[in-house]
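Removed from the display is one protein chain of the complex; every other protein chain stays in position.
By written order: A, B, C and D. Residues from 1 in each chain.
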Amino acid sequence: MVENILNSIGHFYPEISIVVTLCVVIIADLLLKRENHTISWIFLAGLTVTGLLVLQQTGLNTSIFHDMAAVDPFAVFFKVILIIASLFIVLFSINSRELDPYKSRLGEYYMLIAGMILGMFLMVGSTNLLLIYLAFEMTSICSYVLAGFTKRALKSAEGSIKYIMYGAVSSGIMLYGISLLIGITAATDIYGVNASLAAGIDQPMILYIAILMIIVGIGFKIAVVPFHFWAPDVYEGAPITITAFLAVASKIAAVALMIRLFKVSFMDTASVQIIGDWPIFEGLNWNMLLAFMAALAMIAGNLTALKQDNIKRMLAYSSIAHAGYILMGFVVLTDEGITAIMIYVFMYLFMNLGAFYVAMLFSNKLNTESIEKYKGLGFRAPMECIAMTVFLIALTGLPPTAGFIAKLYIFGAAISAGWIWLVLIAGITTVISLFYYIRVVKNMFFFKSDGISEPLVFDAGSKVILFMLLIPVLLFGIYFTPIIEFARYSLKMFGM
Amino acid sequence: MELQLFGIGILTWIVFIPIVGVIIVLLLPDEKRNAIRSVAAAVTGIQVILAGIIFKYFDRSMLGINDASSFQFLEQYKWITVEAVPWVGKIEITYFLGIDGLSVLMVILTALISFIGVISSWNIGKMVKGYFALYLLLVTGMMGVFVSLDFFLFFIFWEVMLLPMYFLIGIWGGPRREYAAIKFFLYTFVGSILMLLVMLALYFSVAYTNTATGETIHTFNILHMMNPANYVDGSILAGVDTTWRYVAWMALFINFAIKIPLFPFHTWLPDAHVEAPTPISVILAGVLLKLGTYGLLRISFPIFPDGTIYFMYFMATLAMISIIYGAFCAMAQDDFKKLIAYSSVSHMGIVVLGIAALNTQGMVGGVLQMFNHGIITAVLFLVVGVIYDRTKKRGVNDFGGIANVMPRYTGVAIIGMFAALGLPGLNGFVSELFSFLGAFSSFRWITIISVTGIIITAAYILWTIQRVFLGKSPDEYLALPDLTAREMVAFVPLIILIILLGVYPAPAIELMNTSLSHLVELITNGGN
Amino acid sequence: MESTFLQWLAEPGLTHYLMVSAILFSLGLLAVISRKNVIMVLMGVELILNSANLNFIAFSRFTELALDGQMIALFVIIIAAAEAAVALAIVLNIYNRFKTINLNEISLMKG
Amino acid sequence: MPGKPANDKPTYDEANRLMELSAILFYAFTVLTVGSAAYMVFSKNIVHAAFALIFSLSGVAALYVLLYADFVAATQILVYVGGILILILFGIMLTTLDFTENLKTVTVNMLPASLLSGAVAVLLLYVFFAAEWTTIVPADRDGTMYDLGMMLMNEYLLPFQIAGVLLLVAIIGALLMSTRHKNEP
Partner (left out) sequence: MLIQLSLIILLAPMLGFLVLIFAGKKLPRNGDWFATGLITLSFALSLYLLITKLTLHHGEAITGTMTWVVLGNAAEAGSLTVPFGIMIDNLAAVMLVVVTLISMLVHFFSVGYMHGDVRYSRYYAYLGLFSFSMLGIVLTDNLLMMYIFWELVGISSYLLIGHWYEKKSASNAANKAFIVNRIGDAGMFIGIMILFASFSTFAFGAIFDTVAAGNLPFNSTAWLTAAGVLIFCGAVGKSAQFPLHVWLPDAMEGPTPISALIHAATMVAAGVYLVARVFPILTADALLIIAYIGAITALIAATIAITQFDIKKVLAYSTISQLGYMIMGLGVGAYTAGFMHLVTHASFKAGLFLGAGSVIYAMHNALHKKNDHHTDAQDIRNMGGLKSRMPVTYWTFLIFTLAISGIPLTSGFLSKDEILAGTLAFGTLSGHWLLPIIGFAVAGLTAFYMFRLLILTFHGKHAGTTSLDDVVESPKVMTIPLMVLGALSLFVFYSFNPFGASSGWFFAAIERPASVVPALMQPATSAVFHDAVSSMHTLAMVLSILIAAAGVLFALAVYQWNKVSADRMASSLGFMYRGSLNKWYFDEMYGSVFVNGTIGITKILRWFDENIVDGAVNGAATVTSRISVVSRWFDNTVVDGLVNLSARLTEMTGTLLGKIQTGKVQTYFIYIVFSFIVLFFLFI
């Protein structure tokens, strides 16, 4: 017992480090209470340490705390992504003017982010249904508060109340689903669930309901149609740093959670024919369900985005659409598909963060998030606008950017598995997506700004961050072998 | 045949030297406009010289098409390699460049038109730096497509052209430029997505076995895709004459037809042409449209010979409609640029008719027509550009009597127009002749109907000449200056080519003869 | 038939508890959807959580799940408390901003 | 399996009587739980609703007791009735300016809401009723506290710790959202 716990702690350093960071931030906040970004740098240091500790876990493939969680390449891959996203969010926060009035509360801000990171780390690693729920709630509760962090802004307040209401109901439904799943399988960890189902599905109807209810919960986190309704409102209301964090990190973490849960629990290990193929339990065609949802997400996300004027809201719908593309990889039920998802989220991380970052820079200077107000910016801030263009065409999926590689692999996986109709929908919606992405570009470059034409000057620091995002987007569009190798390597899950 | 400079192959040079230009242009300060222009001119000038070297050293007797060893100036390096995975095999994307008789003319055309485009861009004054940076990027994309032998690389270059073109139309274009730009972008993008899907399907269907190591390797290599033996059993595109192969062929065809553009995928073209600045119209009509037919010949035909034969009549019918329809539409236009744009639809229809015939004459005629049409429309758009520069008007009915005012200009314009009309002695005739001759052997009635297109062509071209150049000159135009020296630099090489290839086309035909005969044989033998 | 049904009624087993939880769940859902007041919605959520907990406890009694079910129920209660605290804090903030806690009156953002 | 095995099995009669008793209690508490819950949902007065919820949750606690989950039942009473509901009541007080007017809350979407909830209820009830359960004979326990404590420190150590962090974060978050800071309006 005790050895298990002690061993487990040895494999739990990143999470511990996050908790320590969390505490340090609170204490530092109490001690410093200065209205500058010292606290940000402290937090950044904590995150860096955590990141290094995550990297140390490379190669591990083990279970900790009595099968509560797993430390395996799959989890490490996602933790790396989450840490990268978090680091960028901190850098964004340092540059954000929106947070300035709340400088005295940055301690709480970072603490909540730390809480979210902890929750997400657990989400990607947990193998126990209770821990899954707990991690889920951990992430949610922190993000509810963060969404309303700029609480004097009405939209922010509204976003947070909508978020928590929606989240509470969704997680309630999911919990009910979990209770049913646990009940019919009499197991609390996902391996047990699988073993029980493998022995025979006694209660198919209840199982369906349970799976659906769990999908409601995870779908809420991924913001996939038809459980996406909160996303636009919350994304628009939340401070832009948090919007970016929600759109990237918590979505990716939920994807990881879903992959692990479904792959471990709902797949028929006994009938594996080809390595890398996932046979599902007979009669349990949840991939059809996901295909349907993916198609809906791509259609609804892209179509609704067409009409948006607020850049954050537009990116919100775009991220809904991207959730659809990600689910496409899920539908394929092969390791190909999962690799494609992993490549996708990796690329998505940079390009989406990039788009949010440029939007934030503009919002800092112009105090607006309206795309219409971007007119003529291409001549006032050429560098930023070119970067924005690159991020947007990457989101569209045009070469030679990372976004193209992401789409290439997702489409490729779907085609190789014969999901032609889904790929066609994806293709058509990609074309539609071009419309709204390019509208931003059009506004920036094709119009003269009304009256004002003096250049917008951004400091060197913000440019450095821009390049840190821009370079991967371009580089991975041309040379992406390492990413693929990394993703392929990270396919390994504990117990599979 | 290999030519290297500093250890880098000539094709890499010719493709990427504009990128060097882009970097230099971006480093120069905004104010040094002439320096920026000179860099662009120098870079494209070097391309012309390299194209000349290629022309000189190109071995006219090598087959190319599906045989890697008979491609010339070959360069192949590993680019993306993912080590073997149990159920897929090794994955390979290569940096694979080479030219054969099919592409060599296009490379020369691209180099030449790019250079002339730079010359005619000289008086663009709005954001010179951005303009030339995008322009040179576009040139890289175009050149890259013509020399890539790896589908992935081909696709990347194909897409790289999109964005610069979008900006060049959208920022430097006319009043409805944003509409035109987005229309161009969307049309082309729809096609690209279809091509992407087919590319992926091909990728998963094709695997070759490395003889040395015995590995099964999935590859984007176009040449491997042409070999039926490389198709994995049970994969989506395996077999001959299957539904999926037809679907794939059709998807590719739509992509290329949009680019060509064939009826009914052509409506982006008039808008794009009308709104684009002159040099961009020149590039668009001179090179970009050829990418469509080139793609058909490089990808669709040899990879899907079964589909090509199956859809032969379909292609020819669309080509026929394009020829007639484009000509009629051209006649109805009042806008000079739109008129030429529609004439491109008509003339590119002839290319498709020729290549759809799947015989040597038609194929040679078609490819030659690609080259000739590139030269001729370049001249015509430059002609419009010159008059637009001077009068800021483009309506055909706005002019009259220009012949008396600008004799040199009129001479150049009339040669260009006569070439478009298919006058013997000028290059357009030769290629149209062979295209029709070839087509007639394959489709009798379609060709007969298509030939009536040349009557309509004659009608609208003569009518245009009459309205613009003949008659009495209005007073406001009496003082228009004739062509300047710089404009002559742009025109003269093209005019010389028009006449030279009209009188003696053999040098051009020699270049492609062997390869195209081989291509015809390849298709008619079903890919073996 | 009738007697078996009566007998079934007389012996409350797993099914009975599950059905109670189902009714609670539906009532919670109804409250969540139909009540304008944010706090009523929160109370609806509490009902949903309790229905899930009832399931856990029932399963822990009637299946091999044993005490694990009770354990989970304990955690759920804790989480519910945390969530309620945060939710009420947010409600207070909303009240300060909008001077109302009617959910359908708080919709600046739509479309 | 941790926990003490049940030594003394009740006789048949005793069992029967117990069964009857438990059935009666079950129905009584069910009526209490469901009834108060229904009252809560349909009540116009929010304070009444809050008190109805207290009764309903207490009923649930009683059902826990019937299910031999004494510790959970106690926690339920403590945390819910003693904590969450008080919190809710405070919430009501703090967000209601005029008690005579604003206590009444209106419903929205009543028709679709009842239809959908009804549908869910019918669906769940049907599914649960139709399900054939292979239940094990309920093992009677003396108490669960010891076993739960052991588990909490072993298998459930990680969730326990995480729950602690969660509470910390939640408290600070709640403070952040509900308090006014020095330079806030």
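Observations, loosely collected:
Operating definition for what follows: a contact is a pair of C-beta atoms (placed from the backbone, for glycine too) under 8 Å apart; a residue touches a chain by one contact, two chains touch by 3 or more.
Quick caveat, the model's predicted, so the values are computed rather than measured.
Within the whole complex, touches from the chain that is not shown fall on A, B, C, D. Within the complete assembly, A:209 is the residue of A:82, A:209 or A:240 that touches the hidden chain. In the complete complex, the hidden chain is touched by one of A:27, A:52, A:306 or A:464, namely A:306. Among B:35, B:53, B:312 or B:437, the one in contact with the hidden chain is B:437.
In the complete complex, the residue from B:5, B:26, B:240 or B:332 that touches the missing chain is B:332. Remark: the residues of subunit D touching the chain excluded from display are 108-109, 112-113, 116-117, 119-120, 123.
Not every partner is drawn; the one left out touches subunit B at residues 263-264, 266-267, 325, 328-333, 359-361, 364, 401, 403-404, 418, 423-425, 429-430, 433-434, 436-437, 440-441, 444, 447-448, 451-452, 454-456, 458-460, 462-463, 466, 469-472, 504-506, 509-510, 513-514, 517-518, 520-521.
Mapped onto subunit C, the footprint of the missing chain covers residues 29, 32-34, 36, 41, 103-104, 107-111.
Note that in this section only the chains that are shown with their structure count from here on.
Distance from the subunit A centre to the subunit B centre is 42 Å, each centre being the mean of its Cα atoms.
For this pair, subunit A with subunit D, the centres built from the Cα atoms lie 33 Å apart. Averaging C-alpha coordinates per chain places the centre of subunit B 66 Å away from that of subunit C.
In subunit C, the residues that touch at least two other chains are 18, 25, 28, 42, 44, 53, 58, 63-64, 68, 71, 75, 79, 82-83, 86, 89-91, 93. Residue positions of subunit D touching 2 or more other chains: 124, 128, 131, 156, 159, 163, 166, 170, 173-177.
By the touch criterion stated above, subunit A contacts subunit D in their complex at residues 1, 5, 8, 19, 22, 26, 64-66, 68-69, 101, 104-105, 108, 111-112, 115, 118, 122, 128, 130-131, 134-135, 137-138, 141-142, 144-145, 148-149, 151-152, 160, 202-203, 205-206, 209. Of all residues in subunit A, those touching subunit C in their complex are 129-130, 133-134, 137, 141, 144-145, 148, 151-152, 154-155, 157-162, 164-165, 168-169, 172-173, 175-176, 178-180, 182-183, 186-188, 232-233, 236-237, 307-308, 313.
On the subunit C side of its complex with subunit A, the touching residues are 18, 25, 28, 32, 38, 41-42, 44-45, 48-49, 51-53, 55-56, 58-59, 63-65, 68-69, 71-72, 75-76, 79, 82-83, 86-87, 89-91, 93-94, 97-98, 103, 106-111.
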